[in-house]
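Have a look at the structure that comes next, please.
With one protein chain held back, the other chains of the complex are shown just where they sit.
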């Protein structure tokens, strides 16, 4: 049995004085190997990842493995606890409106980082891979540390950045970062860059969205971008350095719900990936055969409600549709003035291309311009 | 084909100056008969009733019937349009916090009503039933009208009361009032008093909650209480007057979703009831056989979350459970300090009596004391 | 120096597992005397009372007095911490919509109280006042205790009631209960029944609202009603028992702001009252001369916005106005279609009676029917 450790960070002192805490769990195998960072629930309503962490903890407590794992369930208490009606309003900071998964720091390019990548590569040009990796993790950790200090000058840092920087700092020494999310009403899908795709297929997820290696503030990007830049700079200086670092945003179905049974399968998919990364060597049984679909981010399209009204979603997440299919039916009584116009109460929304539904809105009641569906097109 | 008429009321001028409108639809059969008032969506997220109204409109446009019907879909635009995240925060007024279905007026007892029931009965003691009903409806309409005027003295009336009074005034001349709601994640059920139960069974709904004939601010109570008081006063003065008025709160499954197919069945159930009330005489085909369960309001019990955490609901709305069954499983990492306490992450909630799940919370993420389930016990 | 003690209650476990705490502070004089209960911030945005508690703590730590005092600052952490934008949305429970100051229990009349007042009085009819008071406090405490246990059957109690019952239980042994609130944008005023008014004038507040001795769910009512009932029942059984218990809702200006300087004056007013109740005997210096105005609750009138738009408030809280005065000016461009109707953009709201402004809305942007002013009329 491997030892489970808990480390507590005071994250935020609320106005009444009570703290919200980050409880970080760590399991060390005692064997050398990669460090894995797994966090869940950065968006308040995206719950399923916490159950998956529970399953994975159980596995790694009870089975031999290599390296070490950090788990952060309930990673964003502010978002988890914010209710409006019975629902969790946890996609953005209720004070600032900022999306909790868009405020991570671009560590190498931040003006306060005071880090010169070129110099770092020059200094490390002839080190071995393991040594370079070790040195670069130190650099990332120190940048986080410095950024924290810089921002303390006029009181604390802004809540948005403070929270994200703490997670980044904890994750800065990892080789693999998994950020567990869910969609609104959604199927299971993974965001990956092209350079990680081959490895990502070991998750055996049904859908993959291929994103460009660019920074837009999310955890996966904030994690892999420094390593992408590192490889590029090595190349510039004449050495091909393999980039072994990987990070993913993993979408585990729908928000506001949990399923212990599905969590068991989710954890097996993640364990199958971790097997491919040599974190452990236990063959994962009973993974269902999955037909995998991928598409480029530019082909991940949104349908918006063409008018205000109530919408029935005619296709469920994961279902394929053909151009011309009725995707949704809406009800709105405003055009009904009498018997002749009664038929205008119901309208249909048609597919403009073939596709697969990835998610749809959590509410059937939409204003014109509210999101209806997100779909994959040009599927490979 | 019967004529569909639309009448528009400006309900509320928003701060920017745009109005929210109440669009009332009326179909008159041309034959004498009862007046039916059907409204939907007083709570903003409770959508299904609007589709049911659409089905019923279709029926009453195209079939002969007796009397007349008023439909008010989207009866509460303020509530329908209020979003917080993608969800509809529409159970209570976001300014005052008041439940939109608890601000109706107790018409006969309101201090500004200036109505003496005793005198009314004395004056009508020897009239026939139809005449009494006609006179009493006039009284109710006039009380609404007076209350409206009273409250205009210092600007408009408070938004809460203004909205409810307008609906009450429109409904004041009805013989049957149906207020279409939904639960959170819920089965189909109806609130009825004991004196209406026999008639209510014609809805062929699976579950009935028997409420006492008391006023607590809801539309059904506000509608039937004057007629209950009228009968009582007639009895006091020595005449048994049959109370033919009926009003119901009808719960059509879960909030934030719609289904056109289910709406068709819902409308058939309502048409079956209206058949029994002689509103029309077309036999309703294809009603599924329904095993009907009833319980008293005092046996309609709530389970609350015993601790903060994530909850899986082990029983779906409509399902029966036995004392001792595991109703829910919760996940919470706070008690986990290390390997020994790892098992404390998951806890179970047990049933304390046999029952049937009527609804459960829309979110799996709950604080201690948040609602978990509402269940029927002592079922008949 | 008197000893300041702190007692901590876990109030609510949030979904992420972190607790919100009630921190209760107690100072015991060591001398026999009344027990005073002072709480603040039950509504989340009503902050000033916490500063007043800080001033009073300072006084009672450093000065001799009689009896003991319980202070509960930040009494409602759920409400204090709930933000929507930068503002505190803390007047009602964001899940249920229930006003946090309307869920207290009517202890003697609650069906689960299992208490017979008649029997209690019969048993205590010949005891002395002190003994009766002591016995009655025990009764109140036990009722709270029993209610707590009753509600734990199906998980915890509903969050709304749980919170209020805990405060009631702590206050059940007090002789004086002060519940510190604020208005929206408001002057300073006190709610009192007629039977407490003479004593209440020792607060030297500028405005008093005289409420009937009835129960509507607020802390002051929940606290004084049992003692009112007790006196009445003694009277029924033939003995005049002086009711020495007093409780007040005290409104300390405007919400969302604090002032240390004003808190010092607020505390002096409260100390002047406590001097009159023999809690201490230090003369309070520097109380400003205050012209006191009172009115009955029925003359505490609301003005509502007669149309949607922006409102300038022409009178500040505490200011007197005459019938016909322009109370507010509104701006709304919807009636402006061109040059001729340009003048309709601005409208005035006139006073229909003489009065004094007690408070006005916190926002200048109002829908028709939103609250504009609350004013005293028929002032004495």
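First chain written, first letter: the chains are A, B and C, and each begins at residue 1.
As a working rule, a residue touches a chain if its C-beta (ideal position, glycine included) is under 8 Å from a C-beta of that chain, and two chains touch if they have at least 3 such contacts.
If you're wondering where the values come from, they're calculated on a predicted model, not measured in any experiment.
*Asks:* Report, in label order, the displayed chains that the undisplayed chain touches.
*Replies:* It touches the following shown chains in the full complex: A, B, C.
*Asks:* Using the touch definition from the top, which of C:11, C:42, C:56 or C:80 touches the missing chain?
*Replies:* C:80
*Asks:* Touch as defined at the start, partner being the missing chain; which of C:214, C:281 or C:312 qualifies?
*Replies:* Looking across C:214, C:281 or C:312, the contact with the absent chain belongs to C:312.
*Asks:* Specify the residue from the set A:7, A:292, A:326 or A:367 that touches the hidden chain.
*Replies:* Of the candidates A:7, A:292, A:326 or A:367, A:367 is in touch with the missing chain.
*Asks:* Touching the missing chain, which residues of subunit B?
*Replies:* Output for subunit B: 14-21, 23, 74, 77, 80-86, 88, 94-95.
*Asks:* Extract the touching residues of subunit A with respect to the undisplayed chain.
*Replies:* Missing-chain contacts on subunit A: residues 12-18, 91-93, 95-99, 153-159, 162, 301-310, 332-334, 349, 352, 365-372.
*Asks:* Touching the hidden chain in the full complex, which residues of subunit C are there? Just list them.
*Replies:* These residues touch the chain not displayed: 1, 3-6, 23, 25, 44-45, 47, 50-51, 54, 57-58, 61, 73-74, 80-81, 83-91, 184, 256-260, 310-312, 329, 331, 333-334, 336-339, 342, 345-346, 361-365, 367, 370-371.
The criterion applied here is as follows: only the chains that are shown with their structure count from here on.
*Asks:* Going by the average position of its CA atoms, which chain sits the greatest distance from subunit A?
*Replies:* Of all the other chains, the one whose centre lies farthest from subunit A is C.
*Asks:* Whole-Å distance, subunit A centre to subunit B centre, using C-alpha means?
*Replies:* 41
*Asks:* With centres defined as the mean C-alpha position, give me the subunit B-subunit C separation in Å.
*Replies:* It comes to 34 Å between the two C-alpha centres.
*Asks:* Can you tell me which residues of subunit B touch two or more of the remaining chains?
*Replies:* 91, 310, 333-334, 365, 367, 370-371
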